[in-house]
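The other protein chains are all here in position, but one chain of the complex has been omitted.
Coming up: chain A.
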Amino acid sequence: MVRKLRPLVQIGFTAVTNGYVFGFLTGKIYTGPLKTACVPGLNCYSCPGALGSCPIGALQAVLTGGSRFSFYVVGFLLLFGSIFGRFICGWLCPFGLVQDLLHKIPVPGKRKNLPGHRPLVWLKYGILAVFVVLLPMFAVDGFGQSKPWFCQYICPSGTLMAGIPLVASSEALQAAAGALFNWKVGLLIVTVLLAVWIYRPFCKYVCPLGAVYSFFNSIACYRYRVEDTCIRCGRCQEACQMDIRVWEKPNSPECIRCGACIQACPVHALKRDPLFSPKAPVCSNVKKKEEG
């Protein structure tokens, strides 16, 4: 049931948070009060349909304005992260939905990860630190102004959901599009192609918002639990497209809470941890090995 429910939730949430249909028809963006609020996923606020603000874009907006810290955006991230962790990545992020749909395209040679997966997963933390925080804060011009480095030079979600629709609908923007636009479209094409063969490459290796939420996975209200009935057969890891040893780390920072492991477990040892449950996450077989 989760397998059928998750895509519906993803599509529904994307439709709701990008429901400004008038924007797509006219090439203009929504300017109402809802844009004061951040949506939980990576959703460019320049998308013609966007009704809310992207937390990463909003964070950079405040940092480029001269502030050293954004209580408002960090507050949103704490709120979303402490409740959901990376459930947001798996269920509520529009660009996660795009990658999931791309990965359904039937092609030979699909794999879970890129070569060098283990060190590569740390790249997103570097991108968060450098492109989202440090450069917007410190790489300033003579007027003390900086720019949203991640949004400007990397974010393929912004290119797909905002850049292409807006440029396509405006001759003026078409005339202004140059090398930067070509670079971003190129990055988008690479991301799209990779996502067909590799499961969620952007989420695994690049997304700074996923990096933020990953810090919350082990402590968020929504967690997974491994019961003592776990037989360490490894089927959870086989089913896990994020390639997590679920029986050892059910609340891994890489887990996007898709639920595939829970469906795959032959002894039903994996559970969604109820809110505020005091039960331990590690199964006794693993505990005995660690103690021995």
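Criterion: a contact is a pair of C-beta atoms (placed from the backbone, for glycine too) under 8 Å apart; a residue touches a chain by one contact, two chains touch by 3 or more; residues count from 1.
By definition in this document, contacts and distances are computed from a predicted model.
Asks: Just go with whichever of "Thioredoxin", "2-oxoglutarate oxidoreductase", "4Fe-4S binding protein" or "RNA polymerase sigma factor SigX" UniProt uses as the name of the absent chain.
Replies: "Thioredoxin"
Asks: Out of A:29, A:207 or A:270, which is the one that touches the chain we can't see?
Replies: The missing chain is touched by A:29.
Asks: List the chain A residues touching the unshown chain?
Replies: Considering the whole complex, chain A reaches the absent chain at 29-31, 33, 35-36, 38, 44-46, 53, 57-58, 61-62, 65, 67, 70-79, 81-83, 147-148, 151-152, 155, 158-159, 162-163, 166-167, 173, 176-178, 180-185, 216, 219-221, 276-278, 280.
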